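For this depiction, one protein chain was excluded, whereas all remaining protein chains were kept in their positions.
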Amino acid sequence: MSKQNSQPQASKAPSIYPAKLKTQVAMIFLAILAFYLFSMFWTQNQMTGGFNNALSNMKQVAEKFFPPNTSVVSNVWGPLSQTIQMAVIATTVAAVLTVPLALLSARNITTSKSLYLSVRTFMNVLRTIPDLVLAVVFVGLFGVGVFPGILALIVFSLGILAKLISETIEAVDMNPLEAMRASGGNTLQVIFYGLVPQVLPQFTSFVLYVFEINIRASVVLGLVGAGGIGLILDRELQFYNYPNAMAIIIVIFFVVITIEYISSKIREALV
Amino acid sequence: MIEFKNISLVYPNGTEGLKNINVTIKDGEFVVIVGLSGAGKSTFIRSINRLVTPTSGELYVDGENILTYRKNDLRQLRTKIGMIFQNYNLVNRSNVLKNVLAGRLGHTNTLRSILNLYPKDDVALAYESLERVNIADKIYNRADELSGGQQQRVSIARALTQKPSYILADEPVASLDPPTSHQVMTYLRKINKEDRITTLVNLHFIDMAMEYADRIIGMRAGEIVFDGPVSEVSEKTFEEIYGRSIREDDLLEGADKS
Partner (left out) sequence: MAEYNLPPKTTVSWQKRIKAVFIALAVVALYLWTFLGIDIEWGRAIERISENFGVVIPKLFNPDWAVTREVTAKIMETIFIAFAGTLMASILAVPLGFLAAKNMTHPVIALIGKWLLSANRSFPELILAILFVAAIGPNAFAGVLAIAIHSTGMLGKLYSEVLESIDMQVVEAMEANGANKIQILFHGVLPQVIPEFLSYAIYRFEIDIRASSVLGIVGAGGIGTMIIFASMNRNWNEMGLILLAIIIVVTIIDTLSAKIRQKIV
């Protein structure tokens, strides 16, 4: 997108961008704008009272939520630890299961094209389903509790993690692996000696990243009955106990921020 | 002893890598293979440890046709052939000792090697190999902290740690400057003489080939066009191998000057 902003010499000076590009950009811009306006219209048309009403409503709501009722905070720690524990377990299991899946979906390791493609496609489909939808389905299958929540987190994070790590594997330097094969190493040895040292830092970093995602996801799993702090939040909301709900939200907020901060510091130190 | 009998290799895309090669390498020889890039030097060398597999003919190493080898036989074969690469092929993030110990992979069972539990003898052997190429003081440095010449010496140590009967070196000095190149070639030559390890080296610098080889094999377009002791080689021989007159950049010293 570099351009020379030269002095116009005469009336025949060329325009900076070709005319065709200009119309193209204008058309795309108009299409986006139109779609946006339509989206806004559609999403607002069920709103009773319209936009202005909503604004004044906001003020009322702020009054409903504040001040938060700090007395519920002491009841929050149990479910909150459950939330974090769910994320820890799910991340660990996903990290272990990722290893074979990432190897199978890395083009430079899995030489069988059909195997590689089918694993890839499976992972791609898996990644399209949002975590909470998985949780709804698993709650339907396993009943209310932490188990369906953990399972949903595992499946969801597995999709992300396997993709990230298989991409890392595809980017490694294959030369040392050739050297190990030349000196008589078998497949497992070649992977452990040539591949593992090259991907380990990124692997750890991605696992921590997925842990952050899992923490954020597990906070809301309770809304569909899949365990953790969301369960309490859901209850308070059902009874319109807004000050209690606000207190819980604030606690969640600080815990999430703290965990993310620690995790991102560790990740910075790793890479 | 290595024996090529009517060896040909056609790559899946149709390129002919090797055309009907017949050659015998005797034990303890120091053979340099010369030729332009694309002449098939690399394919020739890599056939011996089956990093590439010839499509027809027979290839004997120590009297056995290695083209019939599968899995375990192949591993056995590779443990007795050390290989040195143009780009050193070390694991950058691992330390020197671990890189050298990788040479023992073929001799170590999988579980032990994964848990890093090498027999003491193997560690000692790795250390001795590093001493032989004068780089023992760097054992705990990461491989990417070393210079090119040092990395190539580590990769020689890795090959030595295999206790090989053969060493294959695929353009070992192509990424190095002249003084370091001579150093690396001197080590290869020394090891060849001291341990009587049969050594095959691909080179494209004529003067280097003349200085270190016992025997020179010239390749052009997948065929052997010259094979004889260094004493029989003249400038004319090289002109035949290269199919053109010799230029300055065919010489290491010449390449340095430019």
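Every chain is named by a letter (A and B) in the order it is written, and numbering of its residues begins at 1.
Definition applied: contacts are C-beta pairs under 8 Å (C-beta built on N, C-alpha and C of every residue); 3 or more make two chains touch, one makes a residue touch a chain.
Keep in mind it's a predicted model, so treat the numbers as computed, not measured.
*Asks:* Decide which residue listed in A:72, A:155, A:180 or A:219 touches the omitted chain of the complex.
*Replies:* A:219
*Asks:* By the contact criterion defined above, which parts of chain A meet the unshown chain? Give residue numbers in ascending order.
*Replies:* Touching the missing chain: residues 1-3, 5, 32, 35-36, 38-40, 42-44, 46-48, 54, 57-58, 61, 64-65, 81-82, 84-86, 88-89, 92, 124-125, 128-133, 136-137, 139-143, 145-148, 150, 216-217, 219-220, 223-224, 233, 237, 242, 245, 249, 252-253, 256-257, 260.
*Asks:* Please output the residues of chain B touching the missing chain, sorted low to high.
*Replies:* On the side of chain B, residues 97, 120-121, 123-128, 130-131, 136, 139-140 touch the unshown chain.
By definition in this document, only the chains that are shown with their structure count from here on.
*Asks:* What is the distance in Å between the mean C-alpha positions of chain A and chain B?
*Replies:* Chain A and chain B have C-alpha centres separated by 48 Å.
*Asks:* Considering only the defined contacts, which chain A positions touch chain B in the complex?
*Replies:* The touching residues are 173, 175-176, 178-186, 188-190, 192-194, 197-198, 200-201.
*Asks:* Given the complex with chain A, which residues does chain B contribute to the contact?
*Replies:* Listed in rising order, the residues are 49, 51, 75-79, 81-83, 85, 87-94, 98, 102-103, 105-108, 110, 113-114, 155, 158-159, 162, 168.
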